[in-house]
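This is the structure, below, for whatever I ask next.
Of the protein chains in this complex, all but one are displayed in their positions.
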Amino acid sequence: MNAPMALPRVWNQRAQGRVRRLERVSARLGPRLAGKVVEADAVVALLEELIEPGDRVCIEGNNQKQADFLARALTSVDVARVHDLHIVQSVLALPEHLDVFERGIASRLDFSFSGPQSGRLAKLAGSGRLSIGAIHTYLELFGRYFIDLTPDVALVAAQAADRHGNLYTGPNTEDTPVIAEATAFKSGLVVAQVNELVDELPRIDIPSDWVGFVVRSPAPHYIEPLFTRDPAKISEIQVLMAMMAIKGIYAPYGVERLNHGIGFDTAAIELLLPTYAESLGLRGKICRHWALNPHPTLIPAIEAGFVESIHSFGSELGMEEYMRARPDVFFTGPDGSMRSNRAFCQTAGHYACDMFIGSTLQIDLCGNSSTATLGRIAGFGGAPNMGSDARGRRHATPAWLAAGREAHRGDRAPPRGRKLVVQMVETFREHMAPAFVERLDAWELAESANMALPPIMIYGSDVTHILTEEGIANLLLCRDDEEIEQAIRGIAGYTAVGLARDRRVVENLRDRGVIRRAEDLGIDKRDATRDLLAARSIKDLVRASGGLYQPPKRFRSW
Amino acid sequence: MQSYYEANARERLDGLLDPGTFREILPPVARTLSPHLQALDLPAAFDDGIVIGTAKLEGLAVLVAAQEGGFMGGAVGEVQGAKITGLLERARNAEVAGIVLLLETGGVRLQEANAGLIAVSEVIRAICATRVAGIPVIAAIGGQYGCFGGMGIAAACCTGIVMSEEGRLGLSGPEVIETAHGVEEFDSRDRALVWRTVGGKHRFLLGDCDVLVDDRIDAFRRAIAQALREGDRLDLDAVEREHALLQRRVDRFGGCDDGADIWRDLGFPDPENVPLLATDALVAISQRLRAA
Partner (left out) sequence: MEHLEYRFDGGRPATAGSAARIVGVVASGNLEVLIEPVPGDPACSIAIDTAAKGFGEIWQAVMADFFARHRLAGIRVSINDAGATPAIVALRLDQAIEEFTRKR
């Protein structure tokens, strides 16, 4: 008796599918497709033939760069032909990124950060128009592109393409390489919108083998200047906190390799390097290597010789000519322009940096911090990758070993290093909203949005120091949860959390150096004025750059 | 504190005036708060946002007023207006080289309604009367809030105006123009456009501002002292000359759409570069072109 015949398994379904899609596109577009180049007014037709219902589609919504022309085209496809897409995307930045859900073109979402769309996202998720798979950090999402979230189609943006389909992404390379590689090598199709079609590219960032189609968009793709901070807006309190950070953390640990979370607090630190840090003799001893976008506020420190190298997640509008003139510092191609790479910079920030310092909205009594607010699903971006101990790290530096020694408890655990993770925040935000709370809003958000876990950005167990205008709490030196709670209360100032401190315990913590106030660090608060900033205005930054920095219009006052 | 832009009113006076010579009139302890703001349950200031007094500037006896832009955007209410007007009237009975007005204001304090309008009108009238008496009134404009509204008119009535590039002088504020006429007409967020229209460099090139200085308190000090020494003469001839100049300006530039068009017409070969020129370079080129 014969065994029932099993159908032979087909091992190249994806490749076959790719051929089918290309044939459909070719048939529909006809002369509007020349090699890989698609005419702009055929792009909706392209997407209708290329994408199949239920496909996993990655739209390049990066932190800065947006494939806006393709995103808009996707909202115009015939929903009878293209529907129930599963969107995998770093950042939901444009209204079009959510329009596809409103129109039924897409129904499922895996992403990392939503920024300006966080309110609308919460509404759509709440009304069932969109189901969220999971919210990730950038590096997690990139990792899943190679495991279980591989895109079938990717819509990306580049500065230029040649006729073969090679792409130049230039300073704003960002996420494109990781998206294109994952898509291309699982028989997916990459569609690139470009600002220009040229005969010869300055350099090849994405090889044509990885690219299925190229379309020249009618207008250059949108790029958001997210990392420019006007020095005019830095307050005296932020100058004081920056002095405390430099003298109380950067100097004693010898922080040479680091990442700054974006904000006015860290901008103040950057602008104090050529002045305050210089006066402390710290040039060459701190802040030498950075995982950082090209912050204009770092220009004075670069010019003063503090900064030896910077690798960036993305670029920053207006910094292009300055970077071109400083190729020893920035990662620069043979063509002279910078190349960023979010995936590699995130990896560098996680494993190759000794410190992360950034701000947040709320901190609880365990040191957990969150930027979650009710009614908004904002996500995580890259901060958790920067602001967490890298348990897989093995190479030692003095800073890493010093923090590890402070953290060591008991006889049984082996000695380990520890990354410095610093949360820097004023005790009160605008409108007297306290930064320190008994219970994070993240818990309520998790309940109302049906999340598996409260969206905590940086876990208290990863935080090593909390810095406010009241002082620095070194959580590594705390012996138990009770001490951590009182150390936090001890620097929470006049917030309800701070006023409820056990004064005796806090005094004891100060005696032991667990809490250090400005006076304990030898800082005279009268010195904390804006005069200490190496640049006090955008114009000062332009001058510091020798006229090379060209700030976007919205930052000029001349 | 070297930057005029960054300094508050008292810091500007501290840096501008000869050390130890300033005597404040109606200081904060006099508590001349605005009764209107108190009635509206809004925060008030002890000096109602303006510091006035007598002093010496490079040895010259002056009466000086410095507006605090941070307080209500420098907007002028009844008390502030009375302090400026009183100062201007006092000059006519005193032996002073002139009046110095450090202006930083959005114009009339709307919360004070008619009282604010009247206050600004009285300031304008007092400026003219003081000038007719032969006493120069020098305005300095270089703060974050610029000098707009009725106080823009007041500034234009002064003997001379000293501005930095950061300063702005106009009538309607940029946001007001955009609201009234639409973003196509005037995009108030296009800061380069705003400065091409009302900024210090443009006002200097157009002739509304007499001296352009760097954003340094000591530069303002030197320019103000120099302007005071030049004296003043406001009579019918002067007014008629001014009107003729304004007519010629309308005739010559009336068809221009943008500040850059005016600069090109004035003879600047590279108008786009004007905003990026250093102050002394711009002044030198401008003087050469005027001489030609």
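Quick notes on this one:
Should a chain be cited, it is by its letter among A and B, assigned in written order, with residues numbered from 1 in that chain.
In the analysis below, contacts are C-beta pairs under 8 Å (C-beta built on N, C-alpha and C of every residue); 3 or more make two chains touch, one makes a residue touch a chain.
Predicted model, so just to flag it, every value in this text is computed and none were measured.
For the options A:Glu469, A:Glu483 or A:Asp540, the residue in contact with the chain missing from this view is A:Glu469. For chain B, the list of residues touching the undisplayed chain reads 8, 10, 27-29, 41-47, 49, 68, 70-71.
Residues of chain A that touch the chain left out of view are 235-237, 426-428, 430-432, 469, 493-494, 499, 525-526.
Note that in this section only the chains that are shown with their structure count from here on.
Residue ranges of chain B in contact with chain A, taken from their complex: 1, 3, 5-6, 165-166, 189-193, 195, 199, 201, 275-276.
Of all the residues in chain A, the ones that touch chain B in their complex are 232, 530-531, 536-537, 539, 547, 553-558.
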